[in-house]
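One chain of protein is taken out of this complex; the other chains stay put.
Chain nomenclature is as follows: A, B and C, assigned in order of appearance, with residue numbering initiated at 1 for each chain independently.
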Amino acid sequence: MTKQVRQLDRVVIRFAGDSGDGMQLTGDRFTAETGAFGNDLSTLPDFPAEIRAPAGTLPGVSAFQLHFSDHEILTPGDAPDVLVAMNPAALKANVRDLRKGADIIVNTDEFTKRNLTKVGYAASPLDDGSLEEYRVHPVALTSMTITALAAYDIGKKDAGRAKNMFALGLLSWLYNRPTEGTLEFLAKKFAKQPEIAKGNVAAFQAGWSFGETTESFSVSYEVKPAVMRPGTYRNVSGNLALAYGLIAGSRLSGLPLFLGSYPITPASDILHELSRHKRFGVRTFQAEDEIAGIGAALGAAFGGALGVTTTSGPGVALKSETIGLAVSIELPLVICDIQRGGPSTGLPTKTEQSDLLQVMFGRNGEAPVPIVAPRSPADCFDAAIEAVRIATKYRTPVFVLSDGYLANGSEPWLLPDVGGLPDLRVEFTTAPNGPDGEFLPFRRDPETLARPWAVPGTPGLEHRIGGLEKADGTGNISYDPANHDTMVRLRAAKIDGIARDIPPLEVDDPSGRAGVLVLGWGSTYGPIGAAVRRIRDEGGAVAQAHLRHLHPFPTNTGEVLRRYDRVLVPEMNLGQLAMLLRARYLVDVITYNQVRGMPFQAAELAGVLRDVIDSD
Amino acid sequence: MTKQVRQLDRVVIRFAGDSGDGMQLTGDRFTAETGAFGNDLSTLPDFPAEIRAPAGTLPGVSAFQLHFSDHEILTPGDAPDVLVAMNPAALKANVRDLRKGADIIVNTDEFTKRNLTKVGYAASPLDDGSLEEYRVHPVALTSMTITALAAYDIGKKDAGRAKNMFALGLLSWLYNRPTEGTLEFLAKKFAKQPEIAKGNVAAFQAGWSFGETTESFSVSYEVKPAVMRPGTYRNVSGNLALAYGLIAGSRLSGLPLFLGSYPITPASDILHELSRHKRFGVRTFQAEDEIAGIGAALGAAFGGALGVTTTSGPGVALKSETIGLAVSIELPLVICDIQRGGPSTGLPTKTEQSDLLQVMFGRNGEAPVPIVAPRSPADCFDAAIEAVRIATKYRTPVFVLSDGYLANGSEPWLLPDVGGLPDLRVEFTTAPNGPDGEFLPFRRDPETLARPWAVPGTPGLEHRIGGLEKADGTGNISYDPANHDTMVRLRAAKIDGIARDIPPLEVDDPSGRAGVLVLGWGSTYGPIGAAVRRIRDEGGAVAQAHLRHLHPFPTNTGEVLRRYDRVLVPEMNLGQLAMLLRARYLVDVITYNQVRGMPFQAAELAGVLRDVIDSD
Amino acid sequence: MTDPQLHLGALDLVPKSGEKQTAKDFKTDQEVRWCPGCGDYAILAAVQGFLPELGLRRENIVFVSGIGCSSRFPYYMNTYGMHSIHGRAPAIATGLATSRPDLSVWVITGDGDGLSIGGNHLIHALRRNVNLKILLFNNRIYGLTKGQYSPTSELGKVTKSTPLGSLDYPFNPVSLALGAEASFVARTVDSDRRHLTSVLRAAAEHRGTAFVEIYQNCNIFNDGAFEAIKDPDTREDVTIRLEHGEPIRFGRPGAEKVVRRTAGGGVEVVDGTGPAAAEAVVFDAHAAEPMLAFALSRLADATGGYTPIGVFRDVVRPVYDDLMREQLERAEATSGPGELAELLTSGDTWRIG
Partner (left out) sequence: MTDPQLHLGALDLVPKSGEKQTAKDFKTDQEVRWCPGCGDYAILAAVQGFLPELGLRRENIVFVSGIGCSSRFPYYMNTYGMHSIHGRAPAIATGLATSRPDLSVWVITGDGDGLSIGGNHLIHALRRNVNLKILLFNNRIYGLTKGQYSPTSELGKVTKSTPLGSLDYPFNPVSLALGAEASFVARTVDSDRRHLTSVLRAAAEHRGTAFVEIYQNCNIFNDGAFEAIKDPDTREDVTIRLEHGEPIRFGRPGAEKVVRRTAGGGVEVVDGTGPAAAEAVVFDAHAAEPMLAFALSRLADATGGYTPIGVFRDVVRPVYDDLMREQLERAEATSGPGELAELLTSGDTWRIG
């Protein structure tokens, strides 16, 4: 029997299960299919800080949320329409997030007395009516998977492991997803274990046909491809895009990439990714700690490499002394801070924007450092290239301030034309620049105030640099009071001058009659944009602007702020950008802050916007 | 012949010589005599970062400036009235700072061709008329000292070394200083080498009688004792006062003092001083690095000690991750940052105020830490006690933000009545505080929001704390979004609440008609105060306020700022306090910044004040 | 130099508990969150099972850890504890132990926490000889960050961060500790409860810093790292159980081996069934200089070889915190307790009015 197919414009699905259930993989596959199908999409993985907390416990629950649609979307969605719960813990941990009437697909095999009590369910929620606001689809995922794999010589335990593929098959049917990608993927992944490969394929197909045949699902759904700009797309996470952006920066600048890094969540994947691209001449050095990581990157930069270090907040704290040295000796360096929940160890796998003031001020002395912040997963690529541009042109360390949500979240990426990327070629200094034929390592370019970059191996330009104050021009040690004052101001002027070299702050104000501006930075771009849309769809007027450069600010920032009656600055911290804006422009911006380790929800922000708009 | 004695109300003397010439000691002795005599005084040592750069070179020059008077003074003085130059380098390095007509006493024995050329003097400045604006007194210090010591069995070389005592004797005569102190001092210092002791005394007396007899000095001077509040005084440097303040804090709180520190200029002397007071139960741990220093202090605090760590800017950078842990586990800790010139290694022996934003924001995540800043050398004692009070009462790390000028500068200190010092006794938690008889390490005092402090060894209160986010109350690991938001805000509210527990910002505005307020913090108190006096002596009106607490600010700060038409904020940085004030109070304060590694000069600040006052 | 109180026993200053204790007394209500099958479970059980032997008051025991899977340990011990930051536990514990002689302080660390980021604090704690027991869980991998190679991973290790194999030569934790002047150094294995307990006992009885390397299996990211010395078939052939005062012999009956000196001033493993049997070196854990202990540590390498386990070194040496306490006591004894008023008036003072 063929079932009815119903049209939808958007769906939010959340896969949830044990850390060992392979939910991230399942989500990734569904995402790949969905991208290939041509929907717009946005994803949000959410996993615990432990590797594999004991099976069936709440701390062990790992989830993956996907939002896909037939139109452009900006967030992974607020309340899921569908929850796939592989066990009671997964149900309990996620059910409260669902919208009323959502579909819940549960793996009944796991709803044993033991598992239920483990998470504090007195009675089974499947029977006690507590789920009546939802449409519950009980499915014996494990046992059906085992049955489906009976034919293959795979142990029962391994067979059961394929249940996530059964679930994927079922959901793929339910939303009419293409399947080639997944079949290829499984073949590749288990190339060395053909039996396992076959088994997973069988589980996947069993899930699909179960959907076709079971009563439990009377209809399947279709979400038409979205109209998107023509071109080649791929799905990309922020960390992957960032790694690609760094490799691109290396190519465009002509400088070999040297990464000095120490693993830390959520930044480690950048190290992992870069370590795979040795044929791009990428050197990855897993250091003994964060200080050695940035130290090695700085040493490589002294030698003419593109020095990069990647970390998260606690690592930035440790690197701060070395960043001060980089500021003092004026060498290019790219420092990627993938922010996570703080303070201290905090919430390693959760997202937050609370390192802004640390990267802005966390060094002894007057030590200004430019800051670039990506706004979406794919945008990490461009942000990385921009950081490389500023670092190499101005001979300065530069921060790329990403966060856990961008790092692990993903979206379709319209691949750029490589030929169209900016030319960042760097000219090393090869000849003396002094009046008397000597080399003056701190004689600056009058326009950029950048100092010459002469690398070891260049005859005649031998010189010594260090962290003690240097005489303007010669760079020799100088304790002269006036010289110190001059150097401090020169270093500041150099960074401030970058404002002339970046695009002005763009404002999106279609109606032109908005009295309220909402200004954000970083990963809040999606939720803010979605909230702005809601307001506008309701006929409301609101202007939106988003800062890519947090230091220095674009030259028109103050003017933009003053153009509006009220400025709302939503942040996943206690108001760090707001404080910089207030100090610089004396504008009484309105703050809206949440520090929940989670991205904002569009609905919530829309509510806040409404209040601000109506508040007069 | 007895010479005429002329009265003076104030004198500024600078002793300058090779790092090996003992100028710091000479200055200290003259200071001690001057204090004992009853003058008010203020001193400023100025020495190079090298230990002993080669003799006779400019980098090797070490200087000590003393300002003393018959009235209350606030600074070591702008332009010296007297320079003692032990060699050509000392003359060249210091002559430009003198006021016209100043007396210059030079050690002619060192004005050899070789020494002159070493510092780039073509001809001797003593002969070429280049010093005619000054009153030069050529004295063969070395040779006369050697002659004076001929009687003793002391080698010529060692004899020559006593020349600084000859100079001290001469100056002591010139300003009619008492001499007992110095004689006792020499006897004590060289107790083990009686011959050397005798020699130094002889040199000192030779200097004195040379003054009496030589033509070169027609008059001697007298500066009457100053009228000062009655009581017992001693001369004290900021680092010494800070060390005493910490010991006092330990006594007043009843907590044994544990210092974990790593040597660094200009903070090392605090470690040295505290290591001498073992009978006060003070434990000093010289750690392998700054991170271990603060780590050990935090470990000791967990055990119920008064944990303290002392360092300078580069060390603070390294400690920042651990400070974040202290914020997260909410244990008392006192962190002393003796600021020096930055960024990076910068100017280790020079002063600066450029760590304010680092100590305010230099940590990952939202990690607020209170900041207390002393305003004068003696005030370091009170600032330390206040830091101990806040740290122990609120269970939080606290910064004491001093600087190189306070650390090494000195002034007379009216010793406090020990009985009158605040009672800081701490009550450890010894009984369960939970509803069900359990212990809740993060159940807060409703008033202070401080958490209970239960130390190991307390039965029944065994608990675990760490840097991961903790559940409100129980302190168990919690990844719950709402709980994280709550905890972040609770930690912030606890620190903000301290504002209720500190005195309001006091304003000194005698005329009550001032339109301009000058607001400072830290070591600029002296120069600002001196400048304000000059304005008032001219009949001008200006209000002065000085912040002891930089985080949180006193509750009336905004009101005070708004009370005046214009607010001037002078800082030895690029405007760090100004930026905090602007952000918090949206007041367009006027900044005046210098980053010269030197304290402001009163005359210069007075000029700036005049301009601001007249600018309308 | 003050008298180092060499007479003090390791736990003499720690108050004893009257009641008799069981492993249960040391368990907390916190859910243990290690992966099923992780070697950490066995170590936790061994420690909880061993502590009652010491009969100390629970409230006078403190576990301090850094960051890593292993460093979650303190949450599961019903004593005082701190889960600090990555690599810093030895420093934090040094401050605690130095200011509180009445505590039994244990440091829990991993091969990344203790040897990578925390290497410096570790070697300094060892040379200082603070009264600490350091248990290093060596699984030769970064567990918590999902499987990068560590300073003890074998050369050429393929991991997430080294797809073509790691390039750096690993530390031998025992060699490093001996080179860092450790007064007590031992190695044991998570799966050998009896041996693990005996080593914990020896460490607890040592006054000063005790360093214990525990081979720990990470079944998720580095499963079977120590198979050779765990597999019943091979174990006896490669494991050298060091016993103080005994000739160094090992191996299955009929296939015995012995450790003897070489002409080059080192030691080697030779067939122990023949005449060489008589040449076996007699092991002395208390030797003033760790020459033999170090030589033995070289028989093991990260990729296998022979693996000596047990106590390599155990010598009495002045303890940092004892020495500091003595300086304080002596200072007070000679000049009396500090008087604040007297302190302030020390040095040159003068009166006005």
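FYI, contacts are C-beta pairs under 8 Å (C-beta built on N, C-alpha and C of every residue); 3 or more make two chains touch, one makes a residue touch a chain.
Keep in mind that this is a model prediction, so the values were computed, not measured.
Colleague: May I ask you to name the displayed chains that the omitted chain touches in the full complex?
Modeller: Per the touch rule above, the missing chain touches A, B, C.
Colleague: Which residue, C:Leu178, C:Ala203 or C:Val311, contacts the hidden chain when the whole complex is considered?
Modeller: C:Leu178
Colleague: Taking the entire complex into account, which one of C:Ala278, C:Met291 or C:Ala341 touches the absent chain?
Modeller: C:Met291
Colleague: Taking the entire complex into account, which one of A:Leu58, A:Ala79, A:Ala450 or A:Leu468 touches the absent chain?
Modeller: Selected residue, touching the omitted chain: A:Leu468.
Colleague: Specify the residue from the set A:Gly307, A:Pro343, A:Pro452 or A:Pro570 that touches the hidden chain.
Modeller: Going through A:Gly307, A:Pro343, A:Pro452 or A:Pro570 one by one, A:Gly307 is the residue touching the chain not shown.
Colleague: So one chain is hidden, and I want to know which residue out of A:Arg114, A:Lys192, A:Arg229 or A:Arg513 touches that hidden chain in the complete assembly.
Modeller: A:Arg229
Colleague: If the missing chain were put back, which residues of subunit A would it touch?
Modeller: Against the missing chain, subunit A presents residues 32, 35-36, 38, 181, 225, 228-235, 244, 247-248, 251, 256, 258, 260, 277-283, 285, 287-289, 291-293, 295-305, 307, 321-322, 324-325, 329, 415-416, 418, 456-468, 476-477.
Colleague: For subunit B, which residues touch the unseen chain?
Modeller: Touch with the absent chain occurs at residues 49-55, 57, 59-60, 262-265, 268, 271-272, 275-276, 278, 284, 286, 288-290, 314, 344-345.
Colleague: What does the interface between subunit C and the hidden chain look like in terms of residue numbers?
Modeller: Against the missing chain, subunit C presents residues 1-2, 116-120, 123-124, 127-129, 151, 155-156, 164-165, 167-172, 175-181, 261-267, 281-282, 284, 287, 289-292, 294-295, 298, 317-318, 320, 323-324, 327, 330-331.
Note that only the chains that are shown with their structure count from here on.
Colleague: Compute the distance, rounded to whole Å, between the mean C-alpha positions of subunit A and subunit C.
Modeller: 40
Colleague: Could you please state the distance in Å, as a whole number, between where the Cα atoms of subunit B are centred and where those of subunit C are centred?
Modeller: So the centroids are 43 Å from each other.
Colleague: Please output the residue numbers of subunit A that touch at least 2 other chains, ranges allowed.
Modeller: 49, 59, 314, 344-345
Colleague: What residues in subunit C touch two or more of the other chains?
Modeller: Residues 67, 85.
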